[in-house]
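As structure tokens, the structure follows; a few thoughts come after it.
The complex appears here minus one protein chain, its other protein chains still in place.
Moving on to chain A:
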């Protein structure tokens, strides 16, 4: 890149997208670009489980701290949940190197648009930008370097929290209630099915997500549990009308300690009732069966 002056490319008209600008002036800096090609892909760190759930006040996302390379733990304190901008957050599972680069580019992309246009992108717009970035990574995904992000944020227009998931071809799907990605996602999803309630407050939802990560770590070797000796806890972020906030290690630590105390009594975690007996959120079918 040119370090001094402003080359004519900088002054040319074009879109408000930083990615498109980068593709024009410095394509070698796009995530994973130099890696595309044949040959065996070496074993690289993979991020594991990310969970997210909506609640009455917005949406919460959490991720464990483990990265694995094959059967080895590559890193025990990796961070896989990031604030994308003031109102949205993104969590990553899959090939960690490319995913982290992609998140870095995504954050610049959102900020760049905001500065040039003077307004924020809509939440749908942000998720579409992320989808097109994932689509750009398809060649790498075919070689096994898949990036699986989970995107969530506060939709200012609709005044609620929303979650979007993606597939390797850039397919974008809105998720209702909760969603999980990564190697431990199956176990976390089963756990959240029983614990999540869209009417809960932020605090309860944070607790439900931490429980689901604990369940994922319980059954999936790739997902890291809370590291009590080193005091390494999952990253938890919330997005509400007030913006994105990351819970401090202290706040998460206190909750994890409570979960662990509870699991001393019942190692499988809190028990859910086998039938839904009452409550406004119970659907008709459930109520019928309960009677």
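Methods note: contacts are C-beta pairs under 8 Å (C-beta built on N, C-alpha and C of every residue); 3 or more make two chains touch, one makes a residue touch a chain; residues count from 1.
Following the convention adopted for this analysis, contacts and distances are computed from a predicted model.
**Q** The complex has one chain missing from view, so what does its UniProt entry call it, picking from "Aspartyl/glutamyl-tRNA(Asn/Gln) amidotransferase subunit B", "ABC-2 type transport system ATP-binding protein", "Proteasome alpha subunit" or "ABC-2 family transporter protein"?
**A** "Proteasome alpha subunit"
**Q** Per the definition of touch given earlier, which of A:26, A:139, A:156 or A:228 contacts the omitted chain?
**A** A:26
**Q** Given the contact definition stated above, which residue among A:76, A:104 or A:230 touches the chain not shown here?
**A** A:104
**Q** Applying the definition given at the start, please give the residues of chain A touching the unseen chain.
**A** Touch set of chain A with respect to the missing chain: 1, 4-6, 10-11, 18, 21-22, 25-26, 29, 104-105, 108, 111-112, 115-116, 118.
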